[in-house]
Structure formats: structure tokens, C-alpha cells
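For this depiction, one protein chain was excluded, whereas all remaining protein chains were kept in their positions.
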Amino acid sequence: MKNTPLIQLSGVEKRFDIEQSWLNEVRINKGKISRKKEQVHALNGVNLTIQKGESLCVVGETGCGKSTLARVILGLNSLSAGQIHYQDQRIDNLNERQRMLFRRSMQMIFQNPYASLNPRMTIYQTLSEPVSFHNPQLSQDDVDYKVAKLMESVDLSPDLSDYYPHEFSGGQRQRISIARALSVDPDFIVADEPLAALDVSVQAQVLNLMMDKQEERGLTYLFITHDLTVVEHFSNRVAVMYLGKVCELADTKTLFKSPKHPYTQALLSAIPRLDNNSIQPIRLVGEVPTPFNKPQGCVFQARCAHANDRCKIEEPKMVLQGDTSSVACHAVEEGRI
Amino acid sequence: MKYSVKEMSLPISKQRFKHIWNGFLSDKLAVLSLVIFIFYCVVALAAPLIAPFDPYDPQFMDLENSEIPPYWISGDDRFLLGTDAQGRDLLSTILYGTRLSLSIGLLAVIIQAGLGIFIGLTAGYAGGKLDNFFMRCADIQLSFSTMMIAIVFLAIFQTLFGSDYYQQLAMLMLILVIGLAEWPLFARTIRASVLAEKQKEYVDAARIMGIGPMRIMFKHILPNTMSPLLVIFTIQIANAIVAEAALSFLGLGMPVSEPSLGSLISIGFSYVFSGAWWICIIPSATLILLILVMNLLGDWLRDHLNPKIYKD
Partner (left out) sequence: MALLDVSNLNVCFGLKSGLVKALYDVSFRLERGERIALVGESGAGKSILGFSIVNLISKPGFIESGSIKLDGKELTSLSNRQLRHVRGKRIAMIFQDPMMTLNPVISVGIQMVEAIRSHTPMSKKDAKKIALDRLAQVQIPSPELRFEQYPHELSGGMRQRVIIAVAMILNPDIIIADEPTTALDVTIQAEILELLKHMCEVCNVALILITHDLGVVSRIAERTMVMYAGRIVEEGPTLEIINDPQHPYTQGLLSALPQMALPGQRLNQIEGSMPSLMNHPKGCAFHPRCKYATEKCSNAQPNYIYSGISTVACYMVEDMLEEFSEYRDL
């Protein structure tokens, strides 16, 4: 695989204001009236490069900012700081009209197959809308043909195109969702927990389909999941996120063979495996912190068994290791682990 | 096996509609209400054809025929429901009145819905300051009662332009006033639904496709908010008819020459104690029955279109 970066994120930050009415934001402090906004720090400076043709998995726990990452890349949310480049073009500061050029290249598959299809639109309507929207020159017959082809490509009979989403099973809906993403012939697809709502046997169908499509079309995936067994199977590289930061980035094999960051180690030890249950899961101490206020020092230090005073003050930087992985951890850097 | 056609559960297109329709047929009260409502609509539409007299034609106002009781009392088979103080056939005036009341109600609610849907959709979808602005407007509007606004507005109009001019424009004014006064109800309902729908992933999917906000609002979100709208629509027509009747009763509505149900009741009210009770009671009964069946239908719709009860 050639290493040509498709998408580059540098120093991406995203803060959300906690919605409250402006009256509640007013604070009176020593006779001065000021407005204070509570903020959630969803992403705290993410640097990530997605190579062309790879499947990059992002893993992490609930609330670590992995879904937000997907949304900012696709421009569903604006950035608070940082830049995103698609090939050589900066895309985070575009308006809707300028972004249109990139809409065809970047698509998304969603977690919930029950909410990601419009319940009042038939499958034909759902699939034909993007086709004719992005190719206004196509005739009705061409659109019909393309929709039929799309349905076939995800193993659904084109005869089913006049049905509504609620008449399909979860797996079929997820396939329709994939067909919709493919309808504009994208290069890059973000999949946000596409398997989480599906049964085991159906998960395999969807995962196989996604892998087939990658082979056929040379797609690049950003695959967001919490299921590490899927990561191991599907991805080339893995980014482990914790509280809005990437704490370890490595090739899948390297990561599973020798996880370095204490959080990655805990995560891997906790996978419920069929074959080997002799590994005792590493128990993390302390409470799961909330991303309300930007933590000082290392984001993981409150739950880390290796944390020392330096971790509480200084934020660790991503450091390239001997085996091509990068880890943000003082303990690894100092050789304490 | 290439396609998973056999995976399909029953080929049940429009299952939901069928489900609701079957539920409807098994509810006797709802069916009865619908039948009565349709009867009202047909009668209102066909009033010029079935009414024995044209109440707007001064030729048929014959004071000699005034205050004849209904047929079963007087035995006068020209006037089935009797006549009013001007000698007009009560049956004909009621038919025409129903027609007027229904059209005022319907048109007023169309204005309400149009305004409310547009504002609600925009506020809900855009969010932020625009949303705040519209919703505070709605709060202010709701803090005055519809009747108060209507009375003040119509009274001012009447004194400014004189009652003759007013009488010509009465119907239009009623529609406008009732229509403009109650948009917040629609706006709020639709905004709530939009806020819920906006969170759903299909809206994100449409945004990622690059589809513009107008198209997303009207083509993707609006159809998914239709169920609660239909319910309010039905109940609001009933409310608008009542509002119109009340305004007419207070002398701010339709003129005596073109009576709606409300003005009929108002006219008849002064004769109740002089023995000519039918001039007031029969139009009242007509109005009450109409409002009752519309509310029953609205309630039924609310119970059965509620997505919390019916899940796909």
C-alpha cells in the first residue's frame, strides 16, 4: 500500500457549549457581570492521518469523542480549533456550497439502521435522491438503472425498492444504508459503529459486505467502534482514543501484539475472548472522568496505575516508538512500563 | 442465494395505514363521527342545491312568514324547521350557515397551519437565536387569548372603516383574525417534532449528501411530523368554528344578511324567551353536534397516530 495521505487532521479541537438559557450564564463576580459558558471538551487536539486505501479504526469508550471525530470530518459540526485537509485541500473552513465538491467523496454509514433511513421514504426514493441530486444530467431511466445496480451491489433484490424501511430487518437496513453511501461513488467512508445495533450473524454479513466494497472500489474507511474483536479483524491501523485525545496509534498487528499505553493494555485485556480467558482483565482504578472541563496533565492519569507527578502536570505528546506505533504516555517514554 | 428476497417478512406495504384503518373500523363511535362529519361536509358543499330557498335573496324575506314554528308543530310543510324573525326559511339559513362556518374554519386553520408549519420548521431546524425569537413571539401571542385579540382587532376595524364596509369584508376579516391568532399552536407542535427528528441520523445522512436545508426541512423532516399535525388540524377547525360563532354571537362576526351558525344563534337568542325558541335552539344543536364529532375525530386520531402506541 502506498502511503498517500487522504485526510489529515491537525490539532483538531471541538468544544460544545452546554445549552442553557443566557440568563443562567450570567454570573455576578465582585460587582462585575460576566457571561460564563460551561463547555464540554469533546476533542482535545487530535492529530491523525488517514492513508488512502486503508481502514483506520478508532476505538474508545462512550464519550471519548470518537463520534464527534466522525462528525467534524464530514462537516456536520464545525471545529473549535485545528485544520482538516482532504488530499491537499483544507476543508474545515468551507461553506456549504464549497463543500459540495467534497460531498461526493466522503460519505457516512450510521450506527442505528432504524433511524438512519427516512421512515417516510421508500428505498427507491432514499437511493435515487442522492443519485439524481449529484447527477442532474441523468435521465429517469439512468437513475432507475443506477438504483437497481446499487441494490444488487448490496445483495438486495431491486424488486424491493418500493418498500418502506420498516419492512426490512436491521441487517437489510444497514445494507441499504451502505448502498446510499455508495450511491455517490465516494472515496472515503466513515462508519460510525455500523455493527453495534445488529445481531452477531448479521454483523458478519455487513462486515463482509464492507470488506467486499473496499476491495471493489478501493475505498478508504474510518471505522469507529468499541468492539475490539472487529478492530482486529477489519482494520489496518488503530487509533485508541481516550477523553478527546488519541493516546495510541499503531498498526493493528503491532497494537494487539504489544499494546503500550496503559489504557490500551486495559482495553485489550478486557475483550471477552472465546479461546483464552486466562488473561485477567486489568482493573482500572478511579472514576471515569467526564469531559466537562479540560483536564490538566495526561487525560488518563486519574485511572492509571503508572501515573506519577509528571503525569498530573504535563501533557504527554505522541512519541514514535521503535515498532512504528506512536504512544502518548510519559511512563512509556521514560521506560517505566 | 444471491438476493435475500425470502428474508422479507410479509409483503405489507402501507401496513401502518391498514392497521390504523382496521382500528378505525372497529371503533363504532369513530365511524359514526366520521359519517356525521362527512354528512356535514356534503350538506355544506351542496347547500345551494338542496336548500329549498336562497336566504341571501331578499325576495324570500317575507315578514308574513316570520316566526313560523317547525313543521312538526305548525304543520306548515313549506318550512320544515320553521322560519326566523325576518321570515327566512330556517333550514336554508342553517344549510348556508354551516357552509359559511365550515369554510371560515377550514380557511382560518389553513392560514394557521401554513404560518405555524413554516415558522415551526424554521425555528426547530435552524435553532439558536432564530428559534428563541420565534418562540418568544409565540409565547407573547399565546399570552393574549384569541378572543381578546379578535375582539379588539375587529372592533377597531369596525370603528375605523364603518360597519357597512366591515360587513362586506366580514368573512375575510374573520378568517384572517382567527387564522393569525393561533399559529403558535402549530408552530410549537411542529417545532417539538422537528427537534426530535433533527437528532435522527437520516437528517445527518441527507446533510452529508449535500442536500440543502430547505429540501431537508420540507421533504425529509416535514412528512415525519404529519401525525401530530393532522390531529391539531382537526381540533383547530372545531376551535375556529367555535371562535367564529362566538365572535358572531358578540356582533363582530358575519352580518345578519349572511348569517353563519354563530350569527344565527345570536339572532335567535333574543327570541328564545318570546316563544320562538327554534330560531336559536336548532342552529345551536347543529353547531354543537358539528364541534362534538370533530373533537371526537381529533381525539381518535391523537390516540391512534401516536407513535408511542404504534411502533413499527
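For clarity, chains are labelled A and B in written order, and residue numbers in each chain start from 1.
Keep in mind that, in the parts below, a contact is a pair of C-beta atoms (placed from the backbone, for glycine too) under 8 Å apart; a residue touches a chain by one contact, two chains touch by 3 or more.
Source: prediction; values computed, not measured.
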Given A:Asn44, A:Gln205, A:Thr220 or A:Gln301, the one touching the chain that is not displayed = A:Gln205
Touch criterion as defined above, residue of A:Asn44, A:Thr252, A:Gln301 or A:Ser326 at the omitted chain | A:Thr252
Looking at A:Tyr124, A:Phe188 or A:Phe234, which makes contact with the chain not pictured?
-> A:Phe234
The listed residue (A:Asp17, A:Glu38 or A:Glu61) that touches the chain absent from the view is A:Glu61
In the full complex, which bits of chain A touch the chain not displayed? Write them out.
-> 61-62, 169-172, 199-205, 207-208, 211-212, 226-230, 232-234, 252-253, 266-267, 269-275, 277, 281-284, 287-288
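In this section, only the chains that are shown with their structure count from here on.
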In whole angstrom, what separates the CA-based centres of chain A and chain B?
-> 49
Footprint of chain B on chain A - complex, ascending | 71, 74-76, 96, 99-100, 103-104, 106-108, 110-112, 115-121, 129-130, 133-134, 152, 155-157, 159-160, 162-164, 166-169, 172, 177, 180, 184
Interface with chain A, chain B side, in the complex: residues 2-5, 7-9, 11-13, 15-16, 200-202, 204-212, 220, 223-224, 312
